[in-house]
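All protein chains of the complex are present and in place, except for one that has been dropped.
Going in written order, the chains are labelled A, B and C, and every chain counts its residues from 1.
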Amino acid sequence: MKSSFYNTPGKHSGLLAWVLSTDHKRIGLLYLSCMTVFFLTGMTLGLLMRLELIAPGRTLMAASTYNALFTLHGVIMIFLFIIPGIPAALGNFMLPLQIGAQDVSFPRLNLLSWWFYITGAAVAITSLFTGGGAPDTGWTFYVPYSIRTGTNVSLAVFGVFLMGISSTLTGLNFVTTIHRLRAPGMSWFRMPLFVWSIYATGWVQLLATPVIAITLLMLMAERFFGVGFFDPAKGGDPILFEHLFWIYSHPAVYIMILPAMGAVSEIIPVFARRTIFGYKAIAFSSLGIALFGYLVWGHHMFTSGMSDEARMIFSLLTFLVAVPSGIKVFNWVASMYKGSIRLDTPFLYVMAFIFLFSIGGLTGLVQGALATNVHVHGTYFIVAHFHYVMFGGTAFAFFASLHYWFPKMSGRMYHEGRARVAALVLFVGFNTLYFPMFILGWQGMPRRYYDYLPQYQTGHVIATIGSWVLATGILLMVYNLLRSLKDGEKAGDNPWGGTTLEWKTTSPPPAENFEKIPEVTTGPYNYK
Amino acid sequence: MNDIAQTASPHKDYAGSKLGMWLFLFTEILLFGGLFLVYSVYRSMYPQDFHAAAAGLSVVLGTVNTVILLTSSLTMALSISALRRGNSRRSVLLQSATIVLGLVFLVNKYFEWSGHIHEGLYPNAPELLTRSHGEILFYGLYYVMTGLHGIHVVVGLVLIGIMLTLTMRQRITGADYVKLENAGLYWHLVDLIWIYLFPLFYLIT
Amino acid sequence: MNEQDKHIVPTKTFVSVWIVLLMLTAVTVTVAKADLGAFSTFTAIMIASIKAGFVLWYFMHLKYEKRLLKLLLLVPIITLAVIIGLTFVDVWYR
Partner (left out) sequence: MHGWTNLSSSVDSVFLFIMGISLVLLVGVTGAMVYFAVRYRRSKHPHAENIEGNLALEIVWTVIPTLLVLAIFWVGWKGFVYMRTVPQDAMLVKVTARMWSWRFTYENGATSEVLKVPVNQPVKLAITSSDVLHSLSIPAFRVKEDAVPGRENYLWFQPELTGSYDLFCTEYCGMGHSAMVTKVEVMSEQDFNAWYRGATGKASDGRSGPDGVKLFADKGCSACHSIDGSPKVGPTLKGVSGHRVTVLTGGKEREITATDAYLRKSLVDPQADVVKGFPPIMPSQKGVLKDAEIDALVEYMKGLH
């Protein structure tokens, strides 16, 4: 084998060559492997929840176990999987390659971010087994319940705090890298769209994450010292906590989706063998989403007792953020027009992404409209919405890019036949699992319910069956990828015929990325 | 930790490090921003109580601390100029002065806090709980905000301490001073935040 | 790319800025004693912002930085303003 970063470990060897490496590719793979483990754990919890919900009443576990399960499921999926998902894992690996740099601006800071991430994850997981037991607040940590409950909220929150630092530092690193380390000739409008989306995401990480950090610190101060910020008995205002929480957590959903959108914009031109339609529109809509994303957090609080004026303004702003998402969708579809399309697995996932994300996004409109939000808030309608955007959106885009970049990262091809079957099973399972939840939600089934009234059972049974189909698909996909690592065909440097810079180096790339830093003379998707 | 930096990245990206530092400062602004938000909400809900509670703080101590921090910012800024003019001895002196001023600030804060704690004005204290809602919140904010600021002062002092040794060992020089400059930026930010904390807590009328 | 900027701020500038800052501190303390009613908070914040401006502009060297950095500084400030503003749409009308 030619020299690749796998066989140039640097100062250390063995495991240390990974956990102490400052090579962005190794750090990316570190994130990727940890994340996969957490993802499967989170999914297993999801599966258990579905089992419990197959029938009303107690099926498997006690109410307190169930409550801990969905809290953990939410925390793991959001903070351990989906937020670091595309940016920290794939972004770390691909960003410097795509802009023709040797590494990120601050390689040691990058490693430190991973350490923050893994420490935070360890702390969060420790919270399950120590103190008062697994936290049971839901991933939103709403006060005053989160202050009163005897479970181990403080430790879990501290874990999330550490992961927040990790996310902020990653954003800082990427923004600086994109400003400073682009290869000669790569002007802003010659950057791949994935880089644009990471850039927009980086700013959101920088500006939003500190707010959750301070909010969680206040929550801990409440629990340890009884300061009174959120305790009505001392004049505190629980609604203010909701504001603070969503000031971060709404922008955070764009941390989740923007890189996914970037990856999709990367894959479409390659498999349609033509340039992207409306490059600038897609690039600017990323910034637009990041910008408007700050202004809409109140749509999570339409029934909280917030002032009616605020409800109106937040509803209006919420609708504005849908427009740039629409622009992206339209441009993607237009990019297929008169292309020469190969329906390989990455592209199948991308098509699934567009379909599922549109469903998730459009039902977001139902939630953003005041009159209907009141009815669906706090029900399974919301649960369906966010699984469609987060799982159907981000996670499907993640699967797409995992297959797309698999040859670059590993030097081998995955097995195409198995991969397509997995994609199909996943798609069917996904819709069977989550579509009934829209109906359940509209019928009034509240979320975070351990037990439910019998009239909701049909929907729950279908969903539970769907979860098994989905699990089969996931297992097949994971099996296929792992096995292809060992016995997949050797991939060339550029198996898909991509035009961005990561395809101009060997697969897997050498430690310093490029033999010679490339000179950029055209836009990123030049298929002329 | 610094030997790797020299070897690992032969081309130092001066502007890049500074950009990174500024971005970090932005996150600090937003971190404190969350607290300023809480402050402004509760102040607008309980203006009278905040007024009454603020009377309990010593304007004199607050002013003295403001002057100390402003001066420490001056010495910090001067130390960089001195270094860049090649006078590293003077730079070391000025950095030490900054550290001393920072320590004096902390000592003052210590006396101020322990004074209030003796009066029974600390979070969840029985004495404090007899007061009005706004006063409870005022003192809560007072401790959390000046406490977080205090932590930043301590971090800043440690940083400057490291810079000091590096300057003495000639590892930070007039030709390669970006670390010192970044430490300076951090220290000025600590000052900047205090510039707002001071009127918000001590000067409410 | 590796340009270190050439400008060294003269000691005199720093010392004058420091003196201005001390004077502004004196002003804000005095003004606070004179009760300005509704305006007192406003003046206090304004004076603090002027002070902050001096620190940013001279001590933090912003005056001598490229335009990009100056503009970027607006980003967190505007973000913070927007966050506080929108929250107050709730707080004021509740």
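Just a few scattered comments:
By our rule, contacts are C-beta pairs under 8 Å (C-beta built on N, C-alpha and C of every residue); 3 or more make two chains touch, one makes a residue touch a chain.
Everything numeric in this text was worked out from a predicted model, so none of it was measured.
Touch, as defined at the top, links the missing chain to these shown chains in the whole complex: A.
Across the entire complex, the residue among A:L51, A:L128, A:L287 or A:V329 in touch with the chain not shown is A:V329.
Within the complete assembly, A:Y452 is the residue of A:Y31, A:F81 or A:Y452 that touches the hidden chain. Across A:S3, A:T303, A:T458 or A:T522, the residue that sits in touch with the chain not pictured is A:T303.
In the full complex, the hidden chain is touched by subunit A at residues 63-64, 67, 132-133, 136-138, 140, 142-145, 148-151, 232-233, 237-239, 272-275, 277-281, 303-305, 308, 311-312, 315-316, 319-320, 322-323, 326-327, 329-331, 333-334, 336-343, 351, 354-355, 358-359, 362-363, 365-366, 368-375, 377-379, 442-444, 446-453, 527-528.
Quick note on the criterion: only the chains that are shown with their structure count from here on.
Rounded to whole angstrom units, the spacing between the C-alpha centres of subunit A and subunit C is 37.
Taking the mean of the C-alpha atoms as each chain's centre, subunit B and subunit C sit 15 Å apart.
Residues of subunit B in contact with at least two other chains: 13, 15, 19, 23, 26, 30, 33, 37, 41, 45.
Multi-chain contact residues of subunit A (touching two or more other chains) are listed as 180, 207, 211, 240, 243, 247.
Across the interface of their complex, subunit A is touched by residues 1, 75-76, 79, 82-83, 86-87, 89-94 of subunit C. The part of subunit A that touches subunit B in the complex is made up of residues 22, 105-109, 168, 172-173, 175-176, 179-181, 206-211, 213-215, 217-218, 221, 225-229, 234-237, 240, 243-244, 247. Taken in their complex, subunit C has these residues touching subunit B: 1-4, 8-11, 14-15, 17-18, 21-22, 25, 28-29, 32-33, 35-36, 40-41, 44-45, 47-48, 51-52, 55-56, 58-61, 66, 69, 72-73, 75-77, 79-80, 83-84, 87-88, 91-92.
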